[in-house]
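Have a look at the structure below, then the notes.
All protein chains but one are shown in place.
And then chain A:
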Amino acid sequence: MLVITCPYCQEAREEEEFSYAGEAYIARPAVPEEADDATWGDYVFHRKNPRGWHWEQWQHVAGCRKVFAVKRHTVTYEIAGSWTLADGKALYLKEQA
């Protein structure tokens, strides 16, 4: 069981309070009709599933119900931090660059 800090409630809480909400920062094609089948299929079906650090979304369903970003290690379960979606995105983009 993880211990997750909600960036809105500013408190570390047991995983039971949260729902996993999938990989973070998957860009929805701006004009879906212009995406070909392969691009759209990538967006709908393909996920990174890395062995290592993973940016993911969690929702504080038993709390403030906010969705936020968590950077978690899929082998050690270590959590590097949690951020609002906007703050996390800046960090995420920096890492990707």
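The working rule: contacts are C-beta pairs under 8 Å (C-beta built on N, C-alpha and C of every residue); 3 or more make two chains touch, one makes a residue touch a chain; residues count from 1.
Following the convention adopted for this analysis, contacts and distances are computed from a predicted model.
Think of the chain that is not pictured: of "Sarcosine oxidase subunit alpha family protein", "Cupredoxin domain-containing protein", "FAD-dependent oxidoreductase" or "Electron transfer flavoprotein subunit beta", UniProt labels it "Sarcosine oxidase subunit alpha family protein". For chain A, the residues in touch with the chain missing from this view are 1-3, 14, 19, 21, 28-29, 31-33, 35, 37, 40-41, 43-45, 57, 59, 61, 65-67, 77, 85.
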